[in-house]
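Removed: one protein chain of the complex. Kept in place: all other protein chains.
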Amino acid sequence: MDGNEVYINQSNCVTPLGFDVKSNFEAVISGKTGIQKSEDYHQPVHISKTEDELLNQKFLEISKESHFSKLEKMMILALHPLVQQNSIGKNTPLFVSTTKGNIEALKASEKADALLSKPAQNVADFFGFTQKPIVISNACVSGLLAVAVAKRMIQAGAYQNAFIVAGDVVSEFVLSGFHSFQAVSELPCKPYDAHRSGITLGEAAAAVYISSEKIKNQQNILIKGDGSVNDANHISGPSRTGEGLYKSIASAMEEAGVKPAEVDFISAHGTATPYNDEMEAIAINRLGLQNIPLHSLKGYYGHTLGASGLLETVLAIESAFQNRLIPSKGFETLGVTKPLNVIRNAEEKEIHRFLKTASGFGGCNTAVIFEKVN
Amino acid sequence: MNTEYHISTFVSIKKNFIFLNGEKWFSVDTKMSFSEFSKSVYKHLGMEYPKFYKMDHLSKLGILAAETLFNHQGFSPEKEEIALILSNKSSSLDTDVKHQESIATADEFFPSPAVFVYTLANICLGEISIKYNLQTENAFFVFEQMNAEFLSIYASQLLHSGKAKKALCGWVEYYDENFEAFIYLVEKQGKFAHNTETIEKLYKH
Partner (left out) sequence: MEDLKLELKTKIIEALNLEDIELTDINDDDPLFGDGLGLDSIDALELIVLMDKDYGIKLTDPKEGKTIFQSINTMAAYISEHRTK
């Protein structure tokens, strides 16, 4: 079973910019953003939120059941087309990545309703998965880590295929926490920019179907290498030398057998906090990747927490299929101490492989190398 | 592939008892709160680590279990490339409740960064990484109950791929004074075989 190749065969996403990958890609290429001002929270703030009415309408198209939470509806809608096209066997797992699940349940109802296994099981039950879902809750790397974990489990021979869904919703719970860290930007976030001042929160769901086989007559994405290494430095501040990210990327590239010049673009984490972006710039330079076109998608979607790693991977895959780079929205002037080749225009480029990275509270970092194959 | 690796040491913490490799290693009057219990264990271990007192209960539980295990091993963990693969049922719910209380009303709205940072279960891993300087692979999973099969396959695969030399795996669960930790060290040599059956046996021990 060793040396088995694992592919992403299909993907989907549900965001304020659309309910499928094509609409999302078109929206970001034309510079649209989901970020807008909101007065619904303790203080006025910019966030990126899916419209409840529109979401409910879309959900009605696939089910009349009304008891699902917003997060669950988004996850179900993201998974739906993937489940329709691929079968769920007795052994097929569902990986669910989320940081806070239905955290709003803490306000209203039983504390136990906020357990992460609840939304995961509700989504699994909707589709009739036999296996209990596997929840990955590893801060903001969860969505990307889920891909690495699922790929490793398939390589171990535990499964032949897997569904992965990632999602998080905007909540006062999380917003207030980031405010206490003085980490929320007053204006829409500006990753890597000299005037960046913090994050913009967002919500989204994304899903992928992966297996050890290529699907014929379409392009597939090979999960070529991965790494998920801790900084071992501080629980909220990233390592000043980018140790964990550096090691994660190095591990992924080593496994993939890929040199820096062979990476066509980087979809980085870019939360737009002063420290995160600086740390990434340092790690990227240490690896000799500073000339590779790079973006953060958080200027379009905000920081979608547990969804971000997977959502941004899904967009990067589409970018690779279309051979067109997605600009790094919000970026004007470089504001980190090391050079980065931040993507300014939606230019055409032959894309064969890309690097996706994520970092999060607790000192975690994840990096994956993906390669387009026919 | 599962027969390649072994479990060399395991630690269980249940209801104010600590077991090391199946033998009782420490116990206190069961009427103690977790705060009091954790302080007793900290002192018993001879720890001098002020950051301990800033941690939430979940992280304290994880650190005490890890310290007990590493002390017994007698090696310096940082040179051993030990991956961290932990899991639980409640994620960080205990601390989530505290954070929610701090923002319960518009008038008394004072979220605390020291509380908020612990509203993620993987911080427990982060604290262990920091204390023992483990710049290694790590992942935190949430299951309804201890999932020996998943952990054993994942850990074996990680070691097999060369991304780690050893792995500290297990279950660290804390919610509202109910707590339980079961962690074990996976490596090439060891007394017990590293497989689902053995892990389940040691867990229930």
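Chains here go by letter, A and B, matching the order in which they are written, and residues are numbered from 1 within each.
Assume a contact is a pair of C-beta atoms (placed from the backbone, for glycine too) under 8 Å apart; a residue touches a chain by one contact, two chains touch by 3 or more.
Everything numeric in this text was worked out from a predicted model, so none of it was measured.
The chain that is not drawn here is touched, among residues B:K54, B:K188 or B:K201, by B:K54. Considering the full assembly, B:S112 is the residue among B:S40, B:S112, B:N133 or B:S161 that touches the omitted chain.
Interface with the hidden chain, as seen from subunit A, comprises residues 180-182, 234-237. Interface residues of subunit B facing the missing partner chain: 50-51, 53-54, 110-114, 117.
Methods note: only the chains that are shown with their structure count from here on.
Centroids built from CA atoms put subunit B at 27 Å from subunit A.
Put simply, subunit A touches subunit B in their complex at residues 1-2, 42, 99-101, 103, 106-107, 111, 114-117, 120, 132, 134-139, 145, 149, 152-153, 155-158, 172-173, 176-181, 227-236, 243-244, 247, 251, 255, 360-364.
By the touch criterion given at the top, residues 1, 84, 89-91, 93, 96-97, 99-100, 102-103, 106, 109, 111-113, 116-117, 119-123, 125-127, 129-130, 132-144, 147, 150, 153-154, 156-158, 160-161, 163 of subunit B touch subunit A in their complex.
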